[in-house]
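All protein chains but one are shown in place.
Now for chain A:
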Amino acid sequence: MAVVSPSETANKGRSDLIAYATLSLISIFCAVPFFWVLLASLDGNAQLFLHWPEQWTFANYVRVFTKEDGAKWLFNSLFVVASATLLVMVLSGLGGYALSRTRAWWKLPFLYAILLIRVLPPTALVVPLYKFLLTLNNAEAAVLRPIFGSYTRDIMRWTGFIDGYLGLILVLATMQLPLALWIMKTFFDGLPRDYEEAALMDGATLIQRIRRVLIPLALPGLAAAGLFAFMSAWGDFLLPLIFLSSPELQTLPLGLFRAFLRINEIDYGLLTALAFIYLLPAVVAFGFARRFLVQTFSGGVKG
């Protein structure tokens, strides 16, 4: 075993070299576009093309939060995406548990149906969604207006379906539900039933069993489902583009996009600082999700 022929070591060394070379090339391809965002955001004289800053500065970041609407956009995005994520975690936690434990006939059809739902392109759904949300919105306004009068607008900002956060939160959450339900179902499948059965013996009700036994056990799964929901919802551009129009409701991707449209007066320093702030939570979440990502995909491969 210890005997390795010279030609074999040479061969091994050469394939390692090929591996290093190809991985380096692919990594450069992957990394270079990020340098622009990072360098330009720290550059006093940022340009559209990548160049080494002559004067390093944090002024762009300061301006995002003081002179521009950056803080507002960031808050709006965090509020909407965090709400949607929380909703996904609660619903997929409950639903995934039910899907794991039930033996009803609807279990398999439901699981395959939500896989198919995940396949539908959101662009093909937004027009009817827009019409549907508009109907809900008008109905809500008709109910609220006689009661709250001129305050209706302020209330609708949070509870409205179009140009209000509730609609966006519900739709964002729904789009993330199928994957989250699958993750939680698979997760609960891997949890032994002993704990629940012991709690059942003690006469605990379903709610008690869920609160005292299952939620603590389910936290890693919920974290995974939450991370995936957060990442997708955070990156989503289409839904806020169509459902939000008021400037004060804009989320980060929209603010960023509109800032980029001001053709002759694009402030690249400001824009890239904003982009970097938008990028950061996604990259951090991705870093955490990495482990789950591999598991989920390999789980997908094995079925």
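Just so we're on the same page, contacts are C-beta pairs under 8 Å (C-beta built on N, C-alpha and C of every residue); 3 or more make two chains touch, one makes a residue touch a chain; residues count from 1.
Definition applied: contacts and distances are computed from a predicted model.
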Chain left out of the displayed complex - its UniProt protein name, from "imidazole glycerol-phosphate synthase", "Sugar ABC transporter permease", "DNA-directed DNA polymerase" or "Cytochrome ubiquinol oxidase subunit I": "Sugar ABC transporter permease"
Listed residues A:Ala141, A:Met156, A:Val171 or A:Ala199, member touching the removed chain: A:Val171
Touching the absent chain when the full complex is considered, from A:Cys30, A:Ile147 or A:Met201: A:Cys30
Residues belonging to chain A that touch the chain removed from view: 15-16, 18-20, 22-24, 26-27, 29-34, 36-37, 40, 47-50, 91-92, 94-95, 97-99, 101-104, 106, 110, 112, 114-129, 131-132, 170-171, 173-175, 177-178, 181, 206, 231, 234-238, 242, 253, 256-257, 260, 271-272, 275, 278-279, 282-283, 285-286, 290, 293-294, 297-298, 300-303
